[in-house]
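Single-structure report; data block below.
The other protein chains are all here in position, but one chain of the complex has been omitted.
What follows is subunit A.
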């Protein structure tokens, strides 16, 4: 177990270094000049003043140093928890901007991923043994999972927001609401959260349900199930075994999903004007804000690595075969 973990940690650490380096490199390879974008907004008419401002800001951002020095500086300040200053939202520190946005993204992502996984698996398993559900509700799952997040988001916003008027369609809480620890505010927060959450949840839910339904059918037709049934085991027991086997690939899927759903959250946040990471990433990209982009991606990379690591560990705990393999290799 220890060797297994040590090896995993080493692999994760290497992935981290590579990811951070690529993360540092990519924005610098993109066309565009962040300082010029920033100064363009200031629009000082006079070319000399412009040049002076330009030199000055380049030194503020450390962009006047050679690339290798910038790379070293990047790692040094990273370990000090300093992600630099945003160009687009000058002069705010990147870490502060990210910290303000991350709670909103997490509040959308974690519940939608976990709840859709739990509900999707339950529902899929249930559908697998009911002809009626299988024929009526599962096609809906196909439609849901094929729907782009953004499209579903727009439909929900128009249907339940503008037309029905049940939910607000933009912002994290009412634009005239004063934040505070009271029920009115929390309810308001919940109402604004619900539609973006629902659009993420529904799409993911469809995918999990279909996956689980197929897996369960496969497991129920496997030889061990037929054998158990032949032995006269109760149906419930057979189903429980099938479920336990079918849930394993779904867990791997969960780890993968944690990585890809960030893209979904990005679009959803834009549709609902939700002030999370997704909105920030898009804007940072448009404004050539290297530092903010790096910070946001760094957060995602760390998130995905941690999530995968946790799933790796859980896998060892729930799947006895991984344990045997490990012992085998250790011996």
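Operating definition for what follows: a contact is a pair of C-beta atoms (placed from the backbone, for glycine too) under 8 Å apart; a residue touches a chain by one contact, two chains touch by 3 or more; residues count from 1.
What we mean here is this: contacts and distances are computed from a predicted model.
Choosing from "Oligopeptide-binding protein AppA", "Redoxin family protein", "Thiolase domain-containing protein" or "3-methyl-2-oxobutanoate dehydrogenase (2-methylpropanoyl-transferring)", the protein name stored in UniProt for the chain missing from the display reads "Oligopeptide-binding protein AppA".
When the omitted chain is restored, the residue from A:4, A:24, A:74 or A:193 that touches it is A:193. In the complete complex, the residue from A:62, A:253 or A:275 that touches the missing chain is A:275.
From the options A:78, A:137, A:154 or A:256, the residue with contact to the chain not on display is A:154. From the options A:26, A:118 or A:237, the residue with contact to the unseen chain in the full assembly is A:118. Within the complete assembly, A:104 is the residue of A:24, A:104 or A:291 that touches the hidden chain. When the omitted chain is restored, the residue from A:182, A:226 or A:252 that touches it is A:182.
One chain is missing from the display, and on subunit A it is touched by residues 30-33, 36-50, 52-53, 56-57, 60, 86, 88-92, 97, 100-101, 103-104, 106-107, 110-111, 114-115, 118, 122, 154, 157-158, 161-162, 165, 168-182, 184-186, 188-190, 193, 270-273, 275, 279, 283, 286-288.
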